[in-house]
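What follows is a single structure, written as structure tokens, with notes after it.
A single protein chain has been omitted; all remaining protein chains appear in their positions.
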Amino acid sequence: MSDLKTLATVWLDGCSGCHMSLLDMDERLVELSSQFTLVYSPLVDRKTFPDRVDVTLVEGAVASEDDLKKIRKIREHTRVLVSLGDCALTGNVSAMRNMCGVQPVMLRVYEQNVVQPQVPTVGVPALLNRVRPVHEVVPVDVFVPGCPPSADTIYQVLSELLAGKVPTLEGVAHFG
Amino acid sequence: MSAEPNVRTLTINGEEISARSDQSILEAAREHNVEIPTLCHLEGLSEVGACRLCLVEVKGARRLLPACVTQVAEGMEVTTHSPKIDRYRTMILEMYFAERNHVCSVCVANGNCELQDLSLKLGMTHVEIPYQYPQLPVDASHPRFTVDHNRCVLCTRCVRVCSEIEGANTWGVMGRGAQSLVITDLKQPWGDSETCTSCGKCVQVCPTGALFEKTSVGNKTRKHPEFLPYLRIMREGEQP
Amino acid sequence: MNTEELQQIAAGGQEERDKFDYEVNVCMGTSCLSQHSDRIRDAIAKEAEACGKKCQVRRTGCMGPCAAGPMILVEPAGKLYGHVREGDAKDIVEALGGEPVARLDPELGSYFEGQNFVVLENVGHIDPEKIDEYIARGGYQALLKALTEMNPASVIEQISKSGLRGRGGGGYPTGLKWDTVAKVKGAQKYVICNGDEGDPGAFMDRSVLESDPQRVIEGMAIAAYAIGASKGYIYVRAEYPLAVQRLTMALREARRRGFLGNSICETQFNFDIDIRLGAGAFVCGEETALIASIEGKRGTPRPRPPYPAVSGLWADPTLINNVETFANVPPIIRHGGEWFSSMGTARSKGTKVFALTGKIQRTGLVEVPMGMTLRQIIFGIGGGVPDGRKFKAVQTGGPSGGCMPEEHLDLSISYDALISAGSMMGSGGMIVMDDTSCMVSVARFFMEFCMTESCGKCVPCRAGTVQMFELLTKITKGEATHRDLDRLTELCEVVGATSLCGLGQTAPNPVLSTLRYFKHEYLAHIDEKRCPAGVCELSPAAVEVHA
Partner (left out) sequence: MPLYAERPPLPSDDKRWRIVNGTMRKHGFSRNALIETLHTVQSSFGFLDEPAIKFVAQSLRVPLSQAYGVVTFYHFFSLKPPGKHTCTICTGTACYIKGSEKLVVEAEKQLHVRVGETTADGEVSLGTVRCVGDCGRAPVVLFDGELSAQMKAPQLAQQLERWTMQ
């Protein structure tokens, strides 16, 4: 039996599809929740990241200053960091802006084809020049590919972590 | 050259097998259900030995040898999988993913892509080396087909099928190094090509979503490169 | 052409020489010519005529010490002048037969000490555009001897006995290579001379082709006879216009004298040579890529086997050797294989031409017997590092080679010793670096070279060199971590082990050798954000934020 008790999930630059897939585990969530305590997540109410978390699932790429700050803090307070889904693993769709840079994206979104052209500066975090996968910023322990990873895959990962094993998804899951 | 190929005995991963002397290690291995990953190889086309995924250990050889172009020999001892080879293959695959913009989730070939399949087979769960994010064009000028260079792995299957089977030589490779690009004619829009017969063979042999039919929507497009061996046999005619 | 005729031409040349009391040999290699040595020659000829001295003014090939050019060799005094200007013509002519002009002393010190000219034996003494001058110094005796006194097998035997190994870099035994091609059956065989001297910082082949082109042609003809080829190609870089021009002229001359064409030297041997121009692709130094290029295609290598010896140019058996290798052949046939093997070390015979450049007092072309130490070459011949700076490393083998530090200066030059020191012989570039060179930057320089010269066919070389280049850039900018260094090492291993051809397989060498000997410099960049040589501009690591 493993000593991994607390679970957190975070949502960086992604579409939340991985979280949806997490919920797709359906009744297996109940089974897992008897062993894990979900201490931090977009799905729960807590606002600050706890001092010590056993397992954190990270969805999304690192795309803004805010993401960067968050992931560094999370790494510091997490024992097993899991990159969940292609955005966390490769940047995926979030990183497609790397092909052209930030400026054209900002122009397209906030200035062209809008009624009131205006780039927001207050209350929103500044974007990084380059969107990066999580492991380019902090060390990652487990990689779970998929866009999104299937509920079965996520269940397998969590079960194996609970069983005290390092999950290997070789030959199980792939990008996309 | 003797017309009758001789039989050679060799071992692959310790198993003794026989093969015809004109067979490559790859052919012999696949005949005996030993899996060796490949990307540029396609039955019915000439070999280029470029993808380096089929590299195997041959006892006594100084270097790893590409199974696709190395002929079997008597007493050869071949190892197709070892921790070292597996590590090399994964890294080669990572280089493929990182050099262009492979975003499986939005690709027309998602689920039917040889590159994606390889990542599954070789157990590549993430790409350690940084993506390059080159700016590459998409050419949709052809009435039926599209080429998206972001997804091209430069296997040159399209170039070879166009030259060796169709005979049109529409496709070629321009530039060199990381700037290499498959092109039609004088790098003009595919739709303006004077030589393209629109036969679509290039699309069928493309291992990724780089070449696709415009009618392929979503990710249900399977490609059918199996016609190649058939064409070869029919073209060569009746063997005496 | 028979022996008597050959002797007649040689004697004629001697008679011609005897008409003069003095010889003034003016270097007209690329380097000296760019300093208008042609005008100097004309000025001297005019002066000589004016003062009535019997003086033969001759254009010659590169004499070696390029940095002291334009060079002039005055015979019979054997006096070298350096940094000659047009205005010096009068003094030079006046000094003939008397005291040499002191101010034109090239101050070469011990430059020629220990040098041993085999390949460069004619340098400074013949006009590269006149075949008869080559003949007068023993040229084409070897071809005549091979054709009339030896059978192909005995030619190969002499080459094997000589212990000559490929001078292009790999060091494959030449005799063995010839023997393989000779034994392959084929109605049509080819001899190719690889003059695609792509190593940046090396100019041995250019020099030989410019200074003594007939020697290469003779070597190729002997090889063709030995293996049974009737057609040859010389592949030369288009960046060497003078070499191409001299070679074109030399081929015409050789045909005129009957050393090329049909029934050479009144035997049944037919052989002719064409020039093919390279077009700026380093990878074409690789045999199979070179063949593709001669066939008019993209110079991409293909997997070997089959080796060119079996299936080369147009799928026919083909022998490929480098310029310097062929240049060694005539003297070996003339003096015998044993003569050649008496020079050098146990497994590396003869001499090697090096282009000694970089941070060194006396740069230039040198030819030394194998087995000489790096220290003798760099500090003896080259005079050491100038400007009171400290020696740091010597680079050999071009982009495939490595950098060796002070500790290895007593290494005796041989194929095997250089490989064990993490470098290689290469074609002969030898670049000296002082303490103002940053070794990470040097590795990055070579990686950039490999990256832009990669043909793009196989992914480890195409994409791996880009990744390694970016990691090295990251290190020089002070943005790298230890993880980056680990990844660099791993990439070196994978690219080296899995690339299709020699370019990719050896591309990691400059990184590996600098990591081996100068790891502290890498670490200084990473840990202390400091460039010990003061070359790199480092900034503290930061993930850039879009403002």
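As written, the chain order gives the labels A, B and C, with residue 1 at the start of each chain.
One rule holds for everything that comes next: a contact is a pair of C-beta atoms (placed from the backbone, for glycine too) under 8 Å apart; a residue touches a chain by one contact, two chains touch by 3 or more.
Keep in mind it's a predicted model, so treat the numbers as computed, not measured.
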item	value
In the full complex, displayed partners of the excluded chain	B, C
Which of B:44, B:130 or B:172 contacts the chain that the document leaves out	B:172
Options C:77, C:249 or C:277, residue touching the unrepresented chain	C:277
Contact partner of the left-out chain, one of B:29, B:183 or B:228	B:183
Omitted-chain contact residue, chosen from C:252, C:297 or C:483	C:297
Where the unshown chain meets chain C, residue by residue	30-31, 34-35, 65-67, 69, 197-203, 206-207, 238-240, 276-282, 293-300, 355-359, 363-365, 395, 398, 429, 431-433, 437, 442, 445-446, 449, 453, 455
Residues from chain B at the interface with the omitted partner, ascending	159, 163, 169-176, 183-187, 194-195
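Simple rule for what comes next: only the chains that are shown with their structure count from here on.
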item	value
Intercentroid distance (Cα basis), chain C paired with chain B, Å	39
Length of the line joining the C-alpha centres of chain A and chain C, rounded to whole Å	57
Where chain B touches two or more other chains at once, by residue number	128, 130
Of all residues in chain C, the ones touching two or more other chains	none
List of chain A residues in touch with chain B within their complex	83, 86, 89-93, 95-96, 98-100, 133, 135-136, 140, 143-145, 147, 168-176
Chain C partner contacts - residues on chain B that touch it in the complex	47-52, 55, 63-64, 66, 69, 87-88, 91-92, 95-96, 98-99, 128-130, 132, 153-154, 173, 175-180
Chain A contact footprint on chain B (complex, rising order)	97, 101-107, 110-111, 113, 116-117, 119-128, 130-131, 133-135
